[in-house]
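Omission of a single protein chain aside, the complex is shown with its protein chains in their original locations.
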Amino acid sequence: MPVKVAINGYGTIGKRVADAVRQQDDMEIVGVVKRRPTFEATDAMREGYPFYAASKENIPDLENAGIKVEGVLTDLLEMADIVIDCTPKKADYKTLYEKHNVKAIWQGGEKHALTGLSFNAMANYEEAIGKQFARVVSCNTTGLCRTLYPINEKIGIENVEAVMIRRAADPWDTKTGPINAIEPEVKVPSHHGPDVKTVMKGLKIQTMAVKVPTTLMHLHTVVVTLKKEVSSQEVLDIWAATPRVLFFSTANGIKSTAQVMEWAKDTGRKRGDLFEIAVWKDGVHAVNDRDENVKDFGRMLYYSQAIHQESDVIPENIDCIRAMCELETDKLKSIKKTDDAMGMLKV
Amino acid sequence: MPVKVAINGYGTIGKRVADAVRQQDDMEIVGVVKRRPTFEATDAMREGYPFYAASKENIPDLENAGIKVEGVLTDLLEMADIVIDCTPKKADYKTLYEKHNVKAIWQGGEKHALTGLSFNAMANYEEAIGKQFARVVSCNTTGLCRTLYPINEKIGIENVEAVMIRRAADPWDTKTGPINAIEPEVKVPSHHGPDVKTVMKGLKIQTMAVKVPTTLMHLHTVVVTLKKEVSSQEVLDIWAATPRVLFFSTANGIKSTAQVMEWAKDTGRKRGDLFEIAVWKDGVHAVNDRDENVKDFGRMLYYSQAIHQESDVIPENIDCIRAMCELETDKLKSIKKTDDAMGMLKV
Amino acid sequence: MPVKVAINGYGTIGKRVADAVRQQDDMEIVGVVKRRPTFEATDAMREGYPFYAASKENIPDLENAGIKVEGVLTDLLEMADIVIDCTPKKADYKTLYEKHNVKAIWQGGEKHALTGLSFNAMANYEEAIGKQFARVVSCNTTGLCRTLYPINEKIGIENVEAVMIRRAADPWDTKTGPINAIEPEVKVPSHHGPDVKTVMKGLKIQTMAVKVPTTLMHLHTVVVTLKKEVSSQEVLDIWAATPRVLFFSTANGIKSTAQVMEWAKDTGRKRGDLFEIAVWKDGVHAVNDRDENVKDFGRMLYYSQAIHQESDVIPENIDCIRAMCELETDKLKSIKKTDDAMGMLKV
Partner (left out) sequence: MPVKVAINGYGTIGKRVADAVRQQDDMEIVGVVKRRPTFEATDAMREGYPFYAASKENIPDLENAGIKVEGVLTDLLEMADIVIDCTPKKADYKTLYEKHNVKAIWQGGEKHALTGLSFNAMANYEEAIGKQFARVVSCNTTGLCRTLYPINEKIGIENVEAVMIRRAADPWDTKTGPINAIEPEVKVPSHHGPDVKTVMKGLKIQTMAVKVPTTLMHLHTVVVTLKKEVSSQEVLDIWAATPRVLFFSTANGIKSTAQVMEWAKDTGRKRGDLFEIAVWKDGVHAVNDRDENVKDFGRMLYYSQAIHQESDVIPENIDCIRAMCELETDKLKSIKKTDDAMGMLKV
């Protein structure tokens, strides 16, 4: 019998997790919860997801807007095996979930301490097996884990210096700026470095962060000091075999996050999402720090990657459900199942 | 037997027309033509469209990039009944099309004089029946015709003053600015007003245009002096019954072009396209110019609409094919057939 | 003896009014008030303006940041003849000003009802003479009055349809978006039309407004139905003789608000301000609505103008002080005095 999944908070992440759950054969959506009758509530209706109000007070507004309300959050929690919490950071439902004895997954906006368990499918799937509570790490942290984990496994990482060049707002968010400025995070490390360590324990990583006026994707510049010298090609070969990492090339006209997103639109995926991490193939360079004349072979690895902040964590949520609900104990099998269902590509 | 359609120029418009043709049962894609092996060429391959080079010189580059080339443009023209020309403005293929005795449709970047026939499905479908050459008017002109034509038919228009607030570049176009400026068109009327008159002959319309730093949609503010006084509701009722016009409301959180595009993404349409014209329902106001105290009833009509520049002309291309190839003589039947196949919505 | 001016609120407008007052020989700054020790407070110190805290509670923070605090707002009100209120909209000091029997000028963010007197130097200087309270209208309304008033006086206006294409945030404001969207004001008229009528009583004007992602200037497209037919040149001649209206031309490379601002920077004015309204000379068109073949002569006037939202109201504040404090009863003399002192240009 499929695992019964509830979505608490039907916004950017919530609506995407709902759609991804529906694509799987071992889980199903039993209901989604939203507070206000915005266009996203109408979308939930159109998609046919049973709609629940956060609380009784919200029902009149929702019904006036033509939303058919099946009940409230607590009704839904009674039916669900697991709830995906996509509510804003300030909301605190943990006690409620405990009371209803339901498993729960939070998103990366929450702190590690909330669950004590932070999740990335490749890095620590096994840790989540059978657990009640977990946090899927944020889009940026997920992006760093996706490319760093296999390098650390196959080559070994001495340390990482990464700069997160962050999109300032999501495409639909028209309140947030800046319109024309670059804003550095003056705290070093930015929260991303420590966050990576919640899943890749012991990794030496420092991160700096900068906010820029764009809505499409984050972009990371990453410098890795490896434990041994390798060729650029060896690194490319590792990522070619890594799920959820996709190569792009300026030679094909994909010069920026804009063309990456255009490519994703062309695939026909709903919302033009890019669940994979976009790595510029011609931007991957193993550099020699002993001898400048040696090309494409060395201990220093440089690369640039782009992160679709709205969607890269979606497949991790699916795998996390599978681990917590013990639907699958082998991470690679879960990842493959998720990726096949979601139409993930390797190019 | 389905009409054989060729696409010359597989970019923003070309790729969308191809996909829309494939959704119809009375026409089919026999091939697409592209010059260079960009990521859009790869997309054509993934979609399974027979790929033709513009000329022999382009073949090596394309084949080196892994594109399977079926022939060149002239080969394709031999097979096609009609070619959709989506090449850049500078290209001039008319003589070639004449030589190969193929029908052709150009896009709005071209001048009316090229074909002598400019097309909008609702406004002048009949003019295109059986013709060899036609031009589907530009995205902005299409947007103006969609909302003005039914108002002119049902109420009567004295004159129109419209301002086109134009997105400066398409989402994928990262070369073009401005990044932070507003640029007025100092020519009055801008080219849009005269362009509307190529399909709505005799309409009195003046347009001004301004370029702004955004990539999502154009936005029009429109002021119509009507031939008689009406209520705002009468206008809404007319558009509710008009194909390819969709209402949005700030009450649902759709406050800007960004949320309109988010709504379109949520529909699951490929590329998140919005083929319809987005009209803000709460932005439609019939205003009385004789008496300020009369509300929502008058001779002056004000409204704001947004235009998805990448996709609103796609259904018009389909209808234009149908008219030119005499597949259907009734405009409303063609429009309904196109819209059903493309999943057009009314909300 | 110079009029003693206090500035309550030392931000975008306050700091500019302070500098402009100092340039006059019939008024002086006796103090500026600011709540928090931001970089603008440091700027006030560097400029040598006596610094007052809004209230006692603010003093420790200010002093810790190295600001020399001379006293609090109420101390300053005792010394001042007139206070320029540049505080955020929510603040309400009117009762306090009445209690201290000080004259006061508010800015355009406030409603007309607060003072019952809205001010534009050319349009209604005389109304302000000797008054205790007035409101200088907002940047956009000031811009409309500057160009419409002389046209109405010299030619006569039947009615006006204007679209305000508004910059979404000031250059220093990095919190406010949108980054990539166009947002229409669905209310018609937008508040600008009624606001113009608070100074140009009886003018028939409708306005629509749209917000766009830029920080530099607002831009207006204006359509005026005149009471008689005129040539474009007659209109240009009127504005050539109008204070605080400046011509720009795309022929000189000034194609957008960006180049207008670059021009202003080149003048060497502090902060690169443009106190004048920028009118595109080659964008001014008298159009004939009876006969399309008649060029540059008609009853319909079209033009585009740009508004430097941070500074165009500054000279109006100076004139308003002069009128209220009865330093000058002739508007043209006050305007000339202000403009000479501030280095206003005619080109």
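Lettered A, B and C in written order, each chain numbered from 1.
As a convention for this text, a contact is a pair of C-beta atoms (placed from the backbone, for glycine too) under 8 Å apart; a residue touches a chain by one contact, two chains touch by 3 or more.
Keep in mind the model is a prediction, meaning the values are calculated, not measured.
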Listed residues A:Thr198, A:Thr257, A:Asn317 or A:Thr338, member touching the removed chain: A:Thr257
Given A:Leu96, A:Met300 or A:Met344, the one touching the chain that is not displayed: A:Met300
Candidates B:Gly177, B:Pro194 or B:Gly268 - the one touching the absent chain: B:Gly177
Residue of C:Glu127, C:Glu229, C:Glu262 or C:Asp296 in touch with the missing chain, whole complex considered: C:Glu262
Touch criterion as defined above, residue of A:Val163, A:Ile318 or A:Met342 at the omitted chain: A:Val163
Interface residues of chain C (partner: the chain not displayed): 15, 36-40, 42-43, 46, 65, 171-174, 179-180, 215, 248, 252-256, 258-259, 261-263, 265-268, 270-272, 347
For chain B, the residues touching the chain missing from this view: 168-169, 171, 173-181, 183, 213-215
Footprint left on chain A by the chain that the document does not show: 159, 161, 163, 165, 167, 178, 180-184, 186, 188, 204, 206, 208, 210-219, 221, 223, 250, 255-259, 280, 282-283, 285, 287, 289, 300, 302, 304, 306
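The definition used in the following text is that only the chains that are shown with their structure count from here on.
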Farthest chain relative to chain C (centres taken as mean CA coordinates): A
Chain C against chain B, contact positions shared by both copies (same if over half, else different): same
Whole-Å gap separating chain A and chain C, where each centre is the average of the chain's CA atoms: 47
Per-residue overlap in chain C, given as positions that touch at least 2 other chains: 178, 180-181, 183, 213-215
